[in-house]
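In what follows, a single structure is set out as structure tokens and then discussed.
Yeah, one chain of the complex is gone here, protein chain that is, but the others are all in their spots.
In order of appearance the chains are A, B and C, and numbering begins at 1 in each one.
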Amino acid sequence: MSVNEALDQKTPTENLENWQPKILVFACNWCTYAGADLTGLSRLQYPATVRILRVPCSGRVNPQFVIKAFQKGVDAVLVCGCHPGDCHYTTGNYFTRRRFLLMRRLMEYIGMEPERLQASWVSAAEAQKFQQLITEVTEQIRALGPNRKLRDVQWEQWNN
Amino acid sequence: MKYAYYPGCSLSSTGIEYDMSTREIAKVLGIELWEIPEWNCCGASSAHLTDHLLALALPARNLAIAEEAGLDVAIPCAACYARSKATEVAVNESEEMKKTIQEVIERKYEGKSKARALLEIIGESVQGDHIKERIHILLTGLKAACYYGCLLVRPASTAFDDPEDPQSMDQLLHLFGAETVDWSYKTECCGASHETSAKPEIGISILQKIFIAAQNAGANCLVTACPLCMNNLDMRQIEVEKYFSTKYNLPVFYFTELVGLALGIEPSKLGLNKHFVDAMPLVQEVLNRKGGEQA
Amino acid sequence: MKRVGVFVCHCGTNISGTVDCAQVAEAAKDFPNVEYSIDYKYMCSEPGQEMIKKAIEEHKLNRIVVASCSPRMHEPTFQNCVERAGLNPYYVEMANIREHCSWVHPNEKEGATEKAIDLVRMAVAKAVRNQPLQKTTIPVTDRALVIGGGIAGIQAALDLANAGHVVDIVEREPSIGGKMAQIDKTFPTLDCSACILTPKMVDAAAHPNINLLTYSEIEKVDGFVGNFDVTIRQKARSIKMDVCTGCGICMEKCPVKVDSEFELGLAKRRAIYTPFPQAIPNKPVIDREHCTYFLRGKCGICSKLCPAGAVDYTQQDELLTRRYGAIIVATGFELFDYSVYGEYGYGKYPDVITGLQFERLINASGPTMGKLQRPSDKKEPKNIVIINCVGSRDEAKGKSYCSRTCCMYSAKHASLIRDKIKDSNVYVFYMDMRTPGKGYEEFYDRSREQYGTQYIRGRVSKIYPLNDKLIVRGEDTLLSQPVEVEADLVILATAMVAQPDADKLAQKIGIGYDKDNFYTEAHPKLAPVETHTQGVYLAGACQGPKDIPDSVAQASAAAAKACGLLSKPEILTEPIVTEVDEKTCAGCGTCLLICPYKAIDLKTLTERIAGEIVERKVATVNEGLCQGCGACTVACRSGSIYLKHYTDEQILAEVNALCL
Partner (left out) sequence: MSSVELTSLKAKHDAEIQKLTEQSGVDASKCYQCGKCSAGCPVAFAMDYPPRAIIRFLQLGLLDQALRSKTIWLCAGCHTCSVRCPKEVDIATVMETLRILAKKKGYIGDKNIDLFHNAFLKSVERNGRVYEAGLVLTRNLFGRQFFRDTGHGLPMVQKGKISMLPHSIKDNGEVKKIFENVRKRGGNV
């Protein structure tokens, strides 16, 4: 069985029509997590495709987490933090920015659509921006379809 | 240094002395001017009030010819300079605009050839010690009010000098021994665009303020870098004098004429005899001092 | 054995209106290690918390997941709740199914419920891996440092000192007093500024708990809350402070005259000087940049004349290191340099002055003894123009913000001018009048009604000299017509800007600053005098433009915060910090470079390996300094440094749980 066949078995084509992407958001505690809270307080709506994972700082996001998420079948990963210059920890998001560029290169190198990994700066006041961001990313990922590249099923196939 | 030379329409008629003096001093200063063959009018100051694209396209053709020759363009007229600069900036800022303009002029212009004001070029060429040897006459006794006009140093983002208190012309004249006055009308508009068109009554009161300010500052002449300003300040001075029943008697010079004078070029070759407000008495005064104060 | 209890909150209908809470609680029962799961109307309420406590006892739960609102809202509530039930508070994990779920997906009930289940699963996975964490204590040094000796610094120091704490004020000028000392009268009461400031300066100098370190600057700040080690440079004053009597003979006889900083160039001072007559300490200092003795090695007149023998040319800068429990930054502001405005003459017109220069001109102890005369020809001005917003609200050449004080001080200037010169006309060009303070609008009213000030709504486009007048051109935008005033004197209400070296000091202390170099508070509403660095507080205009009442209020607030810190012998610290696994740490030092708090250091370990004694370097974390950002954990090549409560294992468990 080819890899693609194996994938098709796991996500049968008839389900693809109702398929909803699963997007993991790493949100820093001080800006983006609070911004997402404000989005809720302001009752701004966005698609229920995202799961927010709280980290103290976007600089805490290890590239390993991102790769793991893709392996586990997440369709897109968003790394969000304070705007450059506004980091609660002064410099954390600068590291994020540099790491993100490297990770993006890696994505391209292994042939993954770079849109699946995004970084964005959302402050605690930018509820509207957060709403737009999630809506846009969801649209983009819907258009791309499910993540097939790094999923565990591939490794399972090879291991067999 | 070699430049493509864009005299513009005015310099072949009302501003002929600007053209004559520019060519004369360029020779002495070792600046080679290659007149753009078959240059066309840049559209100033009508095209940009009629159609945005036309305003960008007309100067683009001239710039394209210069670019082909691999030269930057030296532009004496402030209005032509402002319009050409606008084209250069537009082409460099937007790929889309570059494409459109190239399609309209049916020539290639990549924005590499730069539009440069003659004042800036002359200012650069006299830097250094070599210039001292070339000065024949110090312009002692001239108290010049440098009038840069509105278009030479605006918009601020592309200007080569300060838009409120430019200094390049003042520094140039200091070098040749003239005094310049500190006055606050250096970049006030003279209303030339209305003079040439159809609103003379607007221009008169603007001009009056400029003359009074220059007089109050103790100037005995005005110096300009724009044929439109020149026309306005020189030709209409008598009109303004009549209107307000007063006398200003302020000869108006192109800066190139004064540079030429200092470099020892004959006044008639510079077109100094072509002014409406008789400039010759003041020129003569300067020349008479020559004996005692030759450089 | 990990036994997790899951508590799903309805939040009235806030959550249950969208999310099927019962279904979430039911689904949670199947998650690994979950022993108990239930939903309830209000988990944060008294009965809700009782329910959690009871469940912990009955079901022997040792990890708690609460699915409710944002942890930013109620995490402390539930932490306290489980602590009361005998569990470590860090055993609580929250799933945010309100702000991040029900409120943002009201039209996607199924999707929202599915998402809530995912979020609970993630929280359970993390909770299982939560470790008990203990808050630790660190000692607090009962001594405060106030940086800046203006009105804010003086007020903060007095409040702290009166509460029984020892305070050092570091001021870089030779005297305390700051900008307020230069001001003539204060709005809206027209109190004499010196009359209300100088007594406070004297109080500060005489207070047994306050030490003044004038002519001194901060060199270095180390340490952390409760224990800042600060190095202070005491600049060489060239005067023996303990010997000098302040008689002032030296200043009379010094042959050098330079522009006085205090008089803003409107008068001269000597090379040996006190900035102003009421200076504290009232002992001079030698300006070595201008003193003939220091420039050419000759003169020495002051030394010869001093009856006390207090002049000492050999003095050197001294470095002093002290430990402080708290730091209050009160470094104030500077005035915007208006010479960027060509249209206002680039600072070349002598009769265009700033508001602060006007304060000196109208001040009875100023260079003209309070006689209002213009700088160029000493004539009494009759027509005076005041221009507001010079440098403020100007994105093109100045600052985008409103400086908050100028509307009021311009109204004050207008009134003072009319007080002095009855037949004068004062024109104020303004854009919007901003008078939101007690008695401020009434003060503005008086300046128009009682003093006849003419207000013109519009920004001035140009000032130019004509004969001995200055022509001021603006548009009266209410009239829609350009207007001109032939002025004798123009006063510019220049913007308040941050100190030119504000950023450098911020970097030394480790606090944030905004795009305009004003220091950033921890929270604009709820923590306005705190900074993100624990134990460092802000007072006065270093945080943003402020008038005197606001500066004083903020100074007292900062002092109260510092008192709260200093009045306890020790403080609890947040246990979410990093820890080094010394077994695997290679001592490469990468984490040292990454850490923004300089919280990591290298230490030497002595070990016995295969019978030999070896020394090796490993990283070590100062828990007092570590703020728990976790940047170092990502940079560590061997994964030997980890952030408690947010370990790789915990985060990866959440990622895994999301994808099951």
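Convention: a contact is a pair of C-beta atoms (placed from the backbone, for glycine too) under 8 Å apart; a residue touches a chain by one contact, two chains touch by 3 or more.
Note that this is a predicted model, so its numbers are computed, not measured.
Note that the absent chain touches B, C when the full complex is taken as a whole.
When the full complex is taken into account, the listed residue touching the unshown chain is B:Leu54, out of B:Leu54, B:Ala69 or B:Leu287. Screening B:Ile202, B:Ala217 or B:Met280 for touch with the missing chain picks out B:Ile202. Residue in contact with the omitted chain (choice from B:Glu32, B:Glu68, B:Glu103 or B:Glu266): B:Glu103.
Considering the whole complex, the residue from B:Val89, B:Ile131, B:Met235 or B:Met280 that touches the absent chain is B:Met235. For subunit B, the residues touching the absent chain in the complete assembly are 9-10, 12-14, 16, 38-41, 43, 45-54, 57-58, 61, 100, 103-107, 150-151, 154-156, 163-164, 187-189, 191-194, 196-202, 205-206, 235, 274, 276.
Touch with the hidden chain on the side of subunit C covers residues 343, 389, 393-398, 431, 457-462, 473-477, 480-483.
Here is the rule we go by: only the chains that are shown with their structure count from here on.
The chain with its CA mean position farthest from that of subunit A is B. For this pair, subunit B with subunit C, the centres built from the Cα atoms lie 52 Å apart. Not a single residue position of subunit C touches two or more of the other chains.
Within the complex, the subunit C residues that touch subunit A are 70-72, 96, 98-101, 103-108, 111-112, 114-115, 118-119, 122, 510, 512, 515, 532, 576, 594, 596-597, 627-631, 633-635, 643, 646, 648, 651-652, 654-656, 658-659. Listed in rising order, the residues of subunit C touching subunit B in the complex are 341-343, 345-346, 348, 462, 464-467. For subunit A in complex with subunit C, the touching residues are 20, 22, 24, 33-34, 36-37, 39-41, 43-49, 51-57, 59-65, 68-69, 72-74, 85, 88-92, 95, 99, 131.
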